[in-house]
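For this depiction, one protein chain was excluded, whereas all remaining protein chains were kept in their positions.
Moving on to chain A:
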Amino acid sequence: MTKTFDKITGIVFLLISILFIYESLQISGSAYGSAVGPKTFPLILGIILGLLSLRLLYETFNSKSEQKGKSNLDIKRFGIILLSAIVYVFLLEILGYVITTFIFLVVAFQVMEKGKITKTLIIAAVFAVGVYVMYVNLLGGNLPKFSLF
C-alpha cells in the first residue's frame, strides 16, 4: 500500500511542481523595480518540490517492497458516509441547515451501527435544531434556511 501510494504521490507532486514552475513564469515580473517580484518565491518552491518528488520516486524504486499485513478497511461504511457528506454540502443551501444536518446525522449514525432508531432520531434532531437555535437566535449568526419555495 505505502509503496504504491508513494509512487503515485511522487508523480502527482512532480506534475504539480512542473505546473507550478510553468505558472510562476507566467506571472508578470516586478511592478515597482524591485529585484524580486511576485514570481520569485513560487518559482523557488516549485523547483524544490520537483527535486523532492524526484528524490521520493528514487527512494521508492530503490527500496525493497515491504510486505504489510492486509488491514481490514471498512470501505463501504466510509464510502456511504463520505457520499452522504457530499450530498449534505450540495443540499445545504437548498434545503437549509436543520433538515440537511438532521438527515445526514440519521444516515451516518445508522451506517456506523444499525439499530436504536429512537435514540438516533432524538440525538440528530437535538443537534440540528440546537445548533441552529443557539447560533442563529442567540448569537445572531446566519445559517441557510429552507429556500425551495
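A few remarks follow.
Assume a contact is a pair of C-beta atoms (placed from the backbone, for glycine too) under 8 Å apart; a residue touches a chain by one contact, two chains touch by 3 or more; residues count from 1.
Note that in this section contacts and distances are computed from a predicted model.
Per UniProt, the protein behind the absent chain is "Tripartite tricarboxylate transporter permease"; the candidates were "Transglutaminase", "Potassium-transporting ATPase KdpC subunit", "Tripartite tricarboxylate transporter permease" or "Formate-dependent nitrite reductase complex subunit". Listed residues A:16, A:99 or A:129: the one in touch with the omitted chain is A:16.
When the omitted chain is restored, the residue from A:56, A:99 or A:121 that touches it is A:56. The missing chain lies against chain A, touching residues 1-2, 5-6, 9, 13, 16, 20, 23-24, 27-28, 30-32, 34-38, 40-42, 45-46, 48-49, 52-53, 55-56, 59, 71-75, 77-78, 81-82, 85-86, 88-90, 92-93, 97, 101, 104-105, 108-109, 112-113, 123, 127, 131, 135, 139-143.
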